[in-house]
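To start, I am sharing the structure in question, which I have written as structure tokens.
Here the complex is missing a single protein chain, while all its other protein chains stay put.
Right, chain A next:
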Amino acid sequence: MAPQTPAVVMDNGTGYTKLGFAGNDSPSFVFPTAIATKSQGGGGGGSGSGRPAVANKPSFLTGGAGPGSHLSGKRGTEDLDFFIGDEALAASAGPGYGLHYPIRHGQIENWDDMERFWSNSIFKYLRVEPEDHYFLLTEPASQYHLNYSAPLNPPENRENTAEIFFESFNCAGLYIAVQAVLALAASWTSSKVQDRSLTGTVIDSGEGVTHVIPVAEGYVIGSSIKSIPIAGRDITYFVQSLLRDRGEPDSSLKTAERIKEEYCYVCPDVVKEFSRFDMEPAERFKQHTVTYPNGKSVTVDVGYERFLAPEIFFNPEIYSSDFLTPLPNIVDMTIQQSPIDVRRGLYKNIVLSGGSTLYRQFGRRLQRDIKHLVDERIAASERRSGGAKSGGLEVQVIEHKRQRHGPWFGGSLLGQTPEFRSYCHTKAEYDEYGPSIVRRFALLGGPGST
């Protein structure tokens, strides 16, 4: 092989897919993990969509697929009639196409759609021959630890993924990494990180859910993962409800999202921030102009939601009535539930990842609140012990430039290392051992490798 081809890094998330080549500092493509197919096919995979899929006769007696099957009509090239990403959104707006999201809650639900999604990602967007490239994929979190609230990926999903990549695409080699671990690796670019350890707490907040994932030496502590049902979408809804309450001329979700992304920040103290807004309204209150495709535009006032919206992480009671634990407490609880010998490392390396952690001052506020909780606990135990002094505990929240696509960037970083290929499973190994081979991967970027 003349020059080594760069590894392909794919991070398929619930909301967005990040595609690119290892070694780059940002993904080449970021688009929604959506696929638009001709509408009548509800999707295979035996989802039990209520349609009688099985006729009186077993389908092998009727020639092709059974009657009523969505495959029976497919004799031509209909299976190639689909779009992914932004094109899918555009196509589904018109007639004839239905929009599907093959990944739900971080896990692949519809393998048919996903296989085609991958096929199109590889051939249309990345334009690579999979036989020439190694692939680095991501998966939600550890396996084997069963905990219903955690973002887990059963090993069968890995096997299915491997089947598709090795059998459909004949990819040269495959590595499946855990997103949280990659997010830790991405934080190595921050100047605050001195040692490149894979121990830390990852706060991954995307569109749907926020996860707090403790990682020790590259392995996820599955039993102490915690999830919070507050994430990007909730902030958008909250902004929207505030806009509606004020009766703004435009309170669509899209506007709310724009306002959230452009104006919101985290404040150190809500009460003080309110008074600051009242003192200097000219500087604090903003105006957002929405321009419609038909050329008209309206102006929307942006007020307290600037700091109130991200505040729902820290004071969830202002938004939700059934989930009331603030994020700093959740982080603290997560670490307290982890094995005692790694807790120090977990407190010291709290890494942010995902689009909903990008608010200004988010890290600082989180660090302050967690530190507060920790100090309180230490003070209490010092009191109880009667005179013993604690050496203190370092709490550090790490913000870095690659936060938005943290897992992807971590993948890019690890995928370009010279030893990456030796960590992958190759096609030959797959042919030799079968799909179960991907249940285990050597830890990339672990001790002694970089």
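Basically, a residue touches a chain if its C-beta (ideal position, glycine included) is under 8 Å from a C-beta of that chain, and two chains touch if they have at least 3 such contacts; residues count from 1.
In the analysis below, contacts and distances are computed from a predicted model.
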For the chain omitted from this view, which of "Arp2/3 complex 34 kDa subunit", "Serine/threonine-protein kinase SSN3", "AP complex subunit beta" or "Cytochrome c oxidase subunit 3" is its UniProt protein name? "Arp2/3 complex 34 kDa subunit"
Which residue among A:115, A:204 or A:234 touches the omitted chain? A:115
Check the options A:170, A:252 or A:297 and report the residue that touches the missing chain. A:170
In the full complex, which bits of chain A touch the chain not displayed? Write them out. 1-3, 5-6, 8, 20-21, 23-26, 28-29, 44-46, 53-54, 58-59, 65-66, 69-71, 74, 77, 79-80, 82, 111-112, 115-116, 119-120, 123-133, 164, 167-170
